[in-house]
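Right, I'll just put the structure down here and ask away after.
The complex appears here without one of its protein chains, the remainder shown in place.
Note that the chains take the letters A and B in the order they are written out, and that residue 1 is the start of every chain.
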Amino acid sequence: MDSSVVVENIYLLVIVTLISVLQNAFFAQKVERECKKPDGHTSAFERLSCANRNCMDAYPTFLAAMWCAGVCLTQAPAAFAGIVYLLVRQKYFIGYLGQTCQSTPGYLFGKRIIGFLLLMSVVGVFNHLLRRYLGGGYKEYVETITNAASALLLIP
Amino acid sequence: MDSSVVVENIYLLVIVTLISVLQNAFFAQKVERECKKPDGHTSAFERLSCANRNCMDAYPTFLAAMWCAGVCLTQAPAAFAGIVYLLVRQKYFIGYLGQTCQSTPGYLFGKRIIGFLLLMSVVGVFNHLLRRYLGGGYKEYVETITNAASALLLIP
Partner (left out) sequence: MDSSVVVENIYLLVIVTLISVLQNAFFAQKVERECKKPDGHTSAFERLSCANRNCMDAYPTFLAAMWCAGVCLTQAPAAFAGIVYLLVRQKYFIGYLGQTCQSTPGYLFGKRIIGFLLLMSVVGVFNHLLRRYLGGGYKEYVETITNAASALLLIP
């Protein structure tokens, strides 16, 4: 197994993962800067720290869902869903930063995206089992459907 | 490397991961519903949030151990241990929900299962190194042992 063949199948997922790592570092830096402000632990720090914790709590779940979906079915829609998730997370964090009361739109933001990734994984595993026991190869058909369906995520 | 060959080796792990993602969502929903109750942040919410945090803290560790064990040795016992871990976690969370004082059985629940997965990974890596330098191929023997040993996890 040449290593480059592996990279070929996952490089979009890797890029999204790298962006998410950068975003995590951005969040952590925001929290740290707020923490070092002279007026001590204000309510802004509390809100920021809470938003960061919510993001961090959901992060492994998101990574697991995205990688499962990307490896089991196909990587492009999974990576696209991951990008959308990162954008939603950014918006959620910035919403927390502001003083508006529209923050905390829910503990688990991005439920729809996680659901979509889960569905992709289930379809991938199901597809694999069907192909194994029945021999039918309709994977390309499913991949086309998924690529089209991922555009639906953009609808707010 | 055909993608379906990869899926063949990991689909049980993927299924367990999907179940764990669903369980995470279930936990988060429980916490959110408790948070939105009219009587504010009660002690029930505190306990629930604490249980959820303990579960989330241990989640990446569990995922890493399960995937390492499954990829390095063989997937069936690793997935079985993962299922048992999820059941233990569910019981732990439900125990926190109840008013009984038998909750918080420990910070790291499921130590034995994590230990078993670690052992599997160590055996897998060791086996690989042995086969690389000595040429002996007793991996099938080890796999049989592991499959039998995973049944021992059911003993409470």
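Please note the rule applied: a contact is a pair of C-beta atoms (placed from the backbone, for glycine too) under 8 Å apart; a residue touches a chain by one contact, two chains touch by 3 or more.
Since this is a predicted model, take the numbers as computed values, not measurements.
Novice: One chain is left out of this view; which of B:Ile19, B:Ala44, B:Ala76 or B:Val122 touches it in the full complex?
Specialist: Considering all chains, including the one not shown, the answer is B:Val122.
Novice: Touching the hidden chain in the complete assembly: which of B:Leu22, B:Cys35, B:Val71 or B:Val84 does that?
Specialist: B:Val71
Novice: Which chain A residues touch the hidden chain?
Specialist: Contacting residues on chain A, toward the hidden partner: 1, 3-4, 6-8, 10-11, 14-15, 17-18, 20-22, 24-25, 28-29, 31-32, 35, 52-53, 56, 59-60, 63.
Novice: Can you list where chain B touches the absent chain?
Specialist: Residues of chain B in touch with the missing chain: 1-2, 5-6, 9, 57-58, 60-61, 64-65, 68, 71-72, 106-108, 111, 114, 118, 121-122, 124-125, 128-129, 131-132, 139.
Note that in this section only the chains that are shown with their structure count from here on.
Novice: Based only on mean CA positions, could you tell me how far chain A sits from chain B in angstrom?
Specialist: 21
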